[in-house]
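The next block holds one structure in the form of structure tokens; read it before the comments.
Our next item is subunit A:
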Amino acid sequence: MKGALRPALGAAALALALTAAPAFAQDKPAQIKIGITTFLSGPASVFGVPGKAAAEMIAEDINKKGGIGGVPVALTFVDEGAGGEALVSNYRRMVQDEKVDATFAAISSGSCTQLVPIAEDLKVMNFMWDCGAASILEARKHRYNFRTQANATPEMLAVLVYLLKTKPDFKTIAVVNQDYAWGRESWEIFSTALKAMKPDVKVVAELFPKFGAPDFSTEISRLMALKPDVVLTTSWGGDLDTLVRQAGQRGLLQQTTFVLGIGESSMQRLGADLPEGLIVGARGDHWFLHPERKNDAAFKAFNDAFKAKTGAWPIYPVYHMYQAFSALQASYDKAIKANGGKWPTREQVIDAAGGTEFQTWGRPVTLRADDNQGLEAQIVGVTKSAPGYDFKVLDNMMVFDAKPITTPGGQKSIEWLKTLTPDFAKMNVPTFKHGQ
Partner candidate 1 sequence: MQAPAQTSGSGLRLAIVLGLVALAAIVPILLPSWATLITLVAAKGVVVLGVIILLQAGQVSFGHAMYFAVGAYAVAFWGRHMGPGDLILYLLLGSAAATLFGAVIGLFVVRYREIFFGMLNLAFSMVLWSLLEKLYHYTNGADGIRVVRPTIAGIAFQPETFQYALLYVTLVIAVVASYVAQRYLDSPLGHMLRAIKSNETRLEYLGVSARRVLLIGYVLSAFLCGLGGALVAVAQQIATPEFGYWTKSGEFVFIAILGGSSSALGAFAGSAVFEIVRFYAAAKLANTWQLILGVVLIAIIMFAPNGLVGILNRNRRNAEARR
Partner candidate 2 sequence: MLEFDQVNVSMAGVQVLRRVSFRLAPGATGALIGHNGAGKTTTVRTIMGFTEATGDVRLAGESIAKTPAHLRPGLGVGYAPEDRRLFSAFTVEENVLLPARVGRLSAAETKRRLDRAYDVMPELKELAARPAGSVSGGQGKMVALGRALMLGTKLVILDEPFQGLAPVLAQRYADALKRLRAHDPDITLLITESNPKLLAAFADTTLTIERGEIEQHAAAAA
Partner candidate 3 sequence: MSAPLLQARGLEIRFGGVVAADGVDLDVIEGENLAIIGPNGAGKTTFLNISTGYLKPLAGTVTFLGQDITRLPPRAITRLGIARAFQIPQLFLEQTVMENMMIAAAARSGETSGWRRLLDRPEREEMLRLLDSVGVAAFAERRAHELPEGQRKLVDIALALALKPRLLLMDEPTSGVASSEKMGVMDILVAALAREKVSSVFVEHDMDMVERYAHRVAVWSSGRIQTVGPPAQVLGDPEVRQRVIGI
């Protein structure tokens, strides 16, 4: 072993000398290169493909307006669905060979777990543009990784508070979540908070069918026999569609109050199969009929352009992608300003990114300087038929401010949730009807 190491060390030192010579004089580059990881294959491509479409549309728009600080952006995509090795290899290739200036990674928290440390190693600015696991940024302080949207804690907390406000008397609850990190973690957050805020609720079933399961018949039978007051699911994509349709066909949706934690992304697909009265979360403060923004011409133009490009209204990954670009723009603008108008170094951009506030298609989002978490408001509503749409839209929407429902900096989510009290649900939140 020892003998083998010596030449290795020599070569490594040589490699370091070749590659790591930082440039001091910063000329304006020809373009800002952005590497984006997104699902182009696998079940999660229901998010990844719209996300990619959004990225292309947004980049085109930015470049049309002269770019960021006068420099156009250029995009490279990597498929998260290609498997861990391909993802890591290609991420490294983007950063090391193509020398991208920033990366947006990733959709799945699994990919984030994998890529975040690599971004730190490679000293490249990374925006976790869609993954929700709170724990990644809570484990330790990162310099190069930022989350440009909320995380699972506020997302679940908003849904829970909405439930407590609208159905205060429920006694039993069951959960059907996909069996992977998001399904598990979102339930842990939800159930921890529920226990703290309404300890008398009984959890009658915790079902974690396999990710991508084609059939939930048995789970549905069991729920129909158990008759819980509330059924929570944070499933998404095909899994959620199947669950909702199978449950609807057999009358379970009518028998109990269903809460679709992140159901916003499935509403258009489910169309008439989604009944009225289901509680739906949106994974953030965005909805193509956002009550506070819907009269904003730019917002409407964005939505219409996306609909024209893809045939569907934007869903949350589309807005999350927008947020990542918006954060990038804000960081560069801030860094250029701080650098006296001169083009900033990469490290200067990183310095600027912490604490940045940027515009989104909802309320502004802040990259909290303590832990690089994004502070984003949350929309939760209930499904309702509306004229002009062949699918259900959100009604009785509550928009939760980011601060109160987000874990304070430096704390671990689960510990913080345990400190909540029943009074927490009494917070004041504005409610908006559809169309008002």
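We adopt the following convention: a contact is a pair of C-beta atoms (placed from the backbone, for glycine too) under 8 Å apart; a residue touches a chain by one contact, two chains touch by 3 or more; residues count from 1.
For anyone wondering why these and not others, all candidates are chains of the complex that A comes from, given by their letters.
Everything numeric here is computed off the predicted structure, so don't read it as measured data.
> Only one of these touches subunit A in the complex, so go through 1, 2 or 3 and give me its number.
Considering all copies, subunit A is touched by candidate 1.
> Help me check something: in the complex, which residues belonging to subunit A touch candidate 1?
Touch list, subunit A to candidate 1: 1-2, 4-5, 7-9, 11-16, 18-20, 40-41, 77-79, 82-86, 88-90, 92-93, 95-97, 108-110, 113-114, 117-118, 120-122, 133, 179-181, 184, 208, 210-211.
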